[in-house]
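A short write-up of the structure that comes next.
Removed: one protein chain of the complex. Kept in place: all other protein chains.
Our next item is subunit A:
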Amino acid sequence: MTMLELKDIHTYYGNIHALKGISLRVEPGEVVTLLGSNGAGKTTILRSIQGLLRPRQGTIRFENKALEILPAQAIVRLGISQSPEGRLIFPRMTVKENLEMGAFSRRDTLGIKTDTERALTLFPRLRERINQKGGTLSGGEQQMLAIARALMARPRLLLLDEPSMGLAPMLVTQIFSIIQDINNQGTTILLVEQNARMALTVAHRGYVLQTGQIVLTGTAKDLQSNEIVRKAYLGET
């Protein structure tokens, strides 16, 4: 059964037609990546899935439930969480409190505890800084916190918006290997990335987006060898 399926989604910001008929799907267990240049509409897709924006047209189904009519808080409870673009951690809360906020939609105290432990094992740096204010973490640590916080909702589908943005190459490699780990532990991932090279190494499939439309799709291998992708996103000539 397909996990997530978008059909002909149109999303607007006022008069700006940001998504012009997006259709895509994500199968259980996959890592699917969305590639595209700035302003192509990648963030808009994630926000539409999570109910933070309402598409004007089209349907979104998650495990056969219609998402486009549900409020954001119900969608989180269904098992979709997001590490948003720009991280958006709570700067005046500690690392611990940020993680607790990530589990806001849950009430199983015991499960929250094991998931906190799991998140801190994935990101040992956060364990060292458990009582530090989120706003005083370094950029990379904030990115880790944003991903860990998203995991605290125990999602079945994890949405990651540019997790490598602004990180040093070392850290980028590390973050992608953690993403791989999260996927290996059974979480399906929809990954938005500027760093196409890295994204295509962890992803199974990918979609290429241009000004609100999908122009190319295929397995990661196909995309890696595709002429357009090589030129536009992998920086080859």
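Simple rule for what comes next: a contact is a pair of C-beta atoms (placed from the backbone, for glycine too) under 8 Å apart; a residue touches a chain by one contact, two chains touch by 3 or more; residues count from 1.
The rule is simple: contacts and distances are computed from a predicted model.
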According to UniProt, what is the chain that's been left out of this complex called? Choose from "Pyridine nucleotide-disulfide oxidoreductase", "ABC transporter ATP-binding protein", "Branched-chain amino acid transport system permease protein LivM" or "Protocatechuate 3,4-dioxygenase subunit beta". "Branched-chain amino acid transport system permease protein LivM"
Please identify which residue in A:Gly29, A:Pro91 or A:Pro169 touches the non-displayed chain. A:Pro91
Contact with the hidden chain (one of A:Glu27, A:Glu63 or A:Glu100): A:Glu100
In the whole complex, of A:Gly39, A:Gly111 or A:Gly135, the residue touching the missing chain would be A:Gly135
Subunit A residues touching the chain left out here are 50, 52, 71-73, 75-77, 81-82, 84, 86-93, 97, 100-102, 104-105, 133, 135-136, 149, 153
